[in-house]
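Just one protein chain is left out here, and the rest sit where they should.
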Amino acid sequence: MLTTSLILLPVVGALLVAVLPLPRLTTAGLAFLVALLEVALWIVAAGRFDFDDPALQLGTSREWVESLGISYTVGFYGFSLWLAGATVIVCAAAIGYALWVGRDRPRAYHALMLLLTGAVVATFAAQDLLLFYVAFEAMLIPLYVLVGVWGGARRIAATLTFVVYTMAGSLLMLASVVAYGVTQGTFSLQEPGTSANTWIFLGFAIAFAVKAPLFPLHGWLPLAYREAPVEVAAVLSAIVSKTAVYGFLVIVLPRFPEPVDDFTGLILALSAAGLVYGSLLAFRAPDLRGIVAYSSLAQMGLITLGLFALNDLGLSGAVLQSVAHALVSTTMFLLVGMVERRCGTGDLDALGGMARGRPILATVLLTAGMIALAVPGSVTFAGEFLIMTGVYAEGWGYSVVVALAIVLAAMYTLRLISAVLHVRPGPAVRDEALDLRPVELGLLLPLVACLIALSVWPALVSESAFWRGTPAAIVEEEP
Amino acid sequence: MSGPGVGWYLIVAALLFGTGALGVMLRRSPLIVLLSLEIMLNAANLTLIAFARQHGSLDGQVFALVVMGVAAAEVAIGLGLIVAMARRRLPLDVDQASALRG
Partner (left out) sequence: MTYGAWICLLSPLAGALAITLAGERISRRAAGWISTLTTFAAFGGALVAFGALWARDHGDRQELSTAYTWLSVGDFEVGMEILVDPLASVMMLVVSGVGGLIVWYSMGYMAGDDEERRFFAYMSLFVFSMLLLVQAGNFLLLLAGWGLVGLASYLLIGFWHHRAEAVAAAKKAFVMNAIGDATFMLAAVLLVWETGTLEYLGVFEEVGGLSDTTVTLVALGLLGGAVAKSAQVPLHTWLPDAMEGPTPVSALIHAATMVTAGVYLLVRAHPIFEAAVEVQQLAAILGAVTLLVAGVIALVQWDIKRVIAYSTMSQIGYMFLGAGIGAYGFAIFHLLTHAFFKALLFLAAGVVIHHLADEQDIRRMGGLKDELPRTHVAFLIGTLALVGIPPFAGFWSKDAILAATVESGGALGWTLFLAGLAGTVLTGAYAFRLYFAVFHGPRGEAAAAHAGHGEGPRSMLVPVGALAGLSVVGGLVSIPGVWHPFTSWVDETGEPLVEPVASLEYLVSAIAVALGLVGVWLARRAFLADRQLVTSPEAWRVLEHKLYFDELYDALFYRPAEAISAGLLHNVEEPVVERSLDEIGSGTIQAGGGVARLQSGLLRSYAVAVAVAVVVLVVVFVAVR
């Protein structure tokens, strides 16, 4: 029941926000309240969760279309609980930020944001292929509208690209869902069964690769991340991309052992290429959002490397890194938004010198930046180390690529930090541009606090992501 | 059952259908095209009724009635269009009414 409540709360909240004739501020406040309630509900769920139990927990199952073997089955495993946790926190921060900046037409905006929250949580909870597909698609509709209506100058182009890419992926996935369900006689992910069909596998894999996105299917990424409102870009890069991770974890890896075996090399190679490619482009990007966007591409490459290492270390590392990246990426995007609001631009050339007289901004940006570049001792470092160690089993070259990416990450992140904070103020930085306001700090602080807490104790996630000791069991292969 | 066998009905229906089809394909006046369409529909109706009689079921006859109803509606619209064309002094020639060319 708890899982269903987690899904329904934001949806009901969305309806209320859309329908109730409240003033602007109250509408946004109500949405934020619902988002906070959602976080509280997740904490309750995490409290009830038994991390030692390998079975699906907090689940509900109802027949939906009996004759086709479709059911409404939801519930959490360790890793999906953590991903859902990242989701509710990130969404609360995003909605809070939207409240703070006062987005236009708040009723529609916040209803869509809450709908998005519900859809993402539903995606992470879905244990039935068709339900998964529905949630996966339901997530896209609010995104299209949010980017297309509230985006920047080139929002229409951004939306169009995004729609075309994700639609193509989704249709392939729909075909695969139907083909898989019909051949297996059930759509439930709780039933055992695997498929050796390469085409069905490719349908899923391509859909998730577009969503992540993985090199070279990331054509929608630069435009969407640049044109979307920052908090939507944050949600997009932080958690919508992680639905692909979830898809790989619960569908691709356990259901298609043979095709996975055949394609591991290709996917690893593409992930490694994407990791280096994203890092290099982040190093050249002329604006703040470009750096964060391409670094997300690189991070998703890294996470996929961990997934397709197909062993304990890689899989746990991928989950840990997913959670960490969700928090880091949100923090970075929101910071970018705050800087852009003060300066009216994200061009690196126009910024600079903001550290002087703005100690809070400097401290938060430095902290988030250092965690983003995986300074040893941080949670991202722990994740990268696990992935690096895990993927070594597939070839030492991948570990070397990860090591190279660490150096590149240092380069592009320091470039971002210095461009904003250091040397003399750029033309767009006015003296009266304020330090972070208490509200902004209040939005960022929980995110940073989560990151630091996880840095102090990354085992919290890495140990409980999969039932103890046998994460690789989901791919039915001993490490 | 009395009267000619179902085959004869089919032959008549086929002749009617062929006549109608040729009319649609060869004639240029929209009025005649519409007329030919009606003939084709009636050919189909004839087949339906013939088979209905053969199977001793009323389903086919019901279908024929529905088809007649639809045909009546269609003729009403078609004639309306033709009258509208005539009023606007457009040429009554289907070959010249090709605005939907791609």
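In this document, chain identifiers A and B correspond to the written order of the chains, with residue numbering beginning at 1 in each.
Heads up, the rule we're going with is that a residue touches a chain if its C-beta (ideal position, glycine included) is under 8 Å from a C-beta of that chain, and two chains touch if they have at least 3 such contacts.
Every value quoted in this text rests on a predicted model; they were computed, and no experiment measured them.
Of the candidate positions A:V101, A:A179, A:A269 or A:L404, contact with the hidden chain is made by A:L404.
Residue A:M388 is the one among A:L56, A:M388 or A:A428 that touches the chain missing from this view. Among A:V164, A:V182, A:V439 or A:A453, only A:V164 touches the chain left out of the display. Contacts to the hidden chain, counted on chain A, fall at residues 161, 164-165, 216, 218-220, 222-223, 277, 280-281, 283-284, 312-313, 316-317, 353, 355-356, 359, 363, 366, 370, 375-377, 381-382, 384-386, 388-389, 392-393, 399-400, 403-404, 406-408, 410-411, 414-415, 418, 421-424, 457-459, 462-463, 468-471, 479. By the touch criterion stated above, the residues of chain B touching the omitted chain are 21, 24-26, 28, 33, 94-95, 97-102.
The rule we apply is simple: only the chains that are shown with their structure count from here on.
Chain geometry summary: the mean Cα position of chain A and that of chain B are 60 Å apart.
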